[in-house]
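All protein chains but one are shown in place.
For chain A:
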Amino acid sequence: MNINATLIGQLIAFVVFVIFCMKFVWPPIMAAIEARQATIADGLAASDRAAKDLELAQAKATEQLKDAKSQAATIIEAAKKREMQIVEEAAGKAEAEKAKILASGHAEIETERNQAREELRQQVAVLAVAGAEKILERSIDAAAHSDILDKLVAEL
């Protein structure tokens, strides 16, 4: 073992290798590693975000479902109320209509009855005159006895 010019040769080789490594080996490998690390970090962050989004969406969906249910219940409640109201209204209207129809019927009947009575009265007067004629078997001067006849008609 002796120190000689080999040392100088080795030193030069060492320097050249280190410079080559520094210029052409280390930077691209490190760049590739770092780029991949960044990609992986991004992917992990994205998956985290997606998981959080999913959680949020699920919570939102649950919330919306609950809202929809309560809304549906409200609508059904309102509909029921409205139904009752309509039925009541209809019943009231029908009642009123019935009363109106009844009233008009009564009025008509009354009118017809009065008319009939009037007619009857007239006819009774004629019949009474005819009867009286038959009874007296003579003609009666209608004009002379009109006061009696009128009296009779008023009495009937």
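Here, contacts are C-beta pairs under 8 Å (C-beta built on N, C-alpha and C of every residue); 3 or more make two chains touch, one makes a residue touch a chain; residues count from 1.
Please note the rule applied: contacts and distances are computed from a predicted model.
S.K.: Can you tell which of "ABC transporter permease", "ATP synthase subunit a", "NADH-quinone oxidoreductase subunit N" or "Maltose/maltodextrin import ATP-binding protein MalK" UniProt lists for the chain that's not drawn?
M.R.: Spelling it out: the chain absent from the display is recorded in UniProt as "ATP synthase subunit a".
S.K.: Can you work out which residue in A:M30, A:A57, A:A79 or A:A107 touches the chain that's missing from view?
M.R.: Spelled out, the listed residue whose C-beta touches the missing chain is A:M30.
S.K.: In the full complex, which bits of chain A touch the chain not displayed? Write them out.
M.R.: 1-11, 13-15, 17-18, 20-22, 24-33, 35-36, 39
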